[in-house]
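Missing here is one protein chain; the remaining ones are kept as they sit in the complex.
Now for chain A:
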Amino acid sequence: SWTPSRKHQRTSGPVEVTVRDALNQAMDEELERDERVFLMGEEVAQYDGAYKVSRGLWKKYGDKRIIDTPISEMGFAGIAVGAAMAGLRPICEFMTFNFSMQAIDQVINSAAKTYYMSAGLQPVPIVFRGPNGASAGVAAQHSQCFAAWYAHCPGLKVVSPWNSEDAKGLLKSAIRDDNPVVFLENELMYGVPFEMSEDSQSKDFTIPIGKAKIERQGNHVTLVSHSRFVGHCLDAAAVLAKEGIECEVINLRTIRPMDVESIETSVMKTNHLVTVEGGWPQFGVGAEICARVMEGSAFNFLDAPVTRVTGVDIPMPYAKILEDHSLPQVKDIIFSVKKTLNV
């Protein structure tokens, strides 16, 4: 009898999963695995999530594990931190990270610093998650990127996934981590499907926090990015490849602790570095990368100063034409690479 060779088997293999579904799976699996895990936030339960990320979870796990809160960020963030201190493992959702500003004292002073202040007596195993950065047409108060703000603080881990595997693997790690993790999602990525490997579909699949990923190998220039702009970098790399410029694209995955080693290793190979982010330039992720590269072993390998591609240093405008010009476009990345390479 004829047995199909492995490559013809259809029973398992890669599947297309949206970032939203990957996040949903991560939470579902961790809720099932550990009964101390619970989700709290606005509209997370009966509404299935403001952006449907928690769809189906309330139906499956009920009121005790999936908790709708009033619009009281400072209050419920504090409540979540308290629950974590008492040994539960809360996932605290902010409808967007813009609203986390209401609660930032609890994130920083109650969550981030406590293990240190208690000299190791009091861990705070909490995940703060939600969409971060610009969406489409949501204007100034709803479009800010908080990566730099949170990554500034010792005691916090700050994670910023790009694709579905990132989303699932990193969220699972974040939930299993005994430390406060700020998990920065992106609303525009929620509906984007990505192929997820067979391995990544396992309930034990996690991605380590603090390790970047080389999404594309290249010899001429290193592009470092996080979240949605990793995709922009890959698009730019594809265009540049036609002109014989090979970009190495690094997906940071974690902002803090940052995998500087991966960046340095790459720069020592390519001699050129361009950082790409959606956030504002001043005191941002790119600024930190510049500083770290200058302080480390890769500095002497640079043939040109590091170039930062960032959001424009203004509050986000509403009008489409202005919004489009407020964030890095693929052509800005291409332009910056060429300027950095002096071609």
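Keep this in mind: contacts are C-beta pairs under 8 Å (C-beta built on N, C-alpha and C of every residue); 3 or more make two chains touch, one makes a residue touch a chain; residues count from 1.
Methods note: contacts and distances are computed from a predicted model.
One chain of the complex is hidden; its UniProt record names it "Pyruvate dehydrogenase E1 component subunit alpha", one of "60S ribosome subunit biogenesis protein NIP7 homolog", "cAMP-regulated phosphoprotein 19b", "6-phosphofructo-2-kinase/fructose-2,6-biphosphatase 3" or "Pyruvate dehydrogenase E1 component subunit alpha". The chain that is not drawn here is touched, among residues A:25, A:114 or A:135, by A:135. Here the missing chain is touched by one residue of A:238, A:314 or A:343, and it is A:314. Touch with the hidden chain on the side of chain A covers residues 42-43, 46-47, 50, 68, 70-72, 74-75, 98-99, 101-102, 135-142, 281, 307-315, 317-322, 325-329, 332, 335-336, 339.
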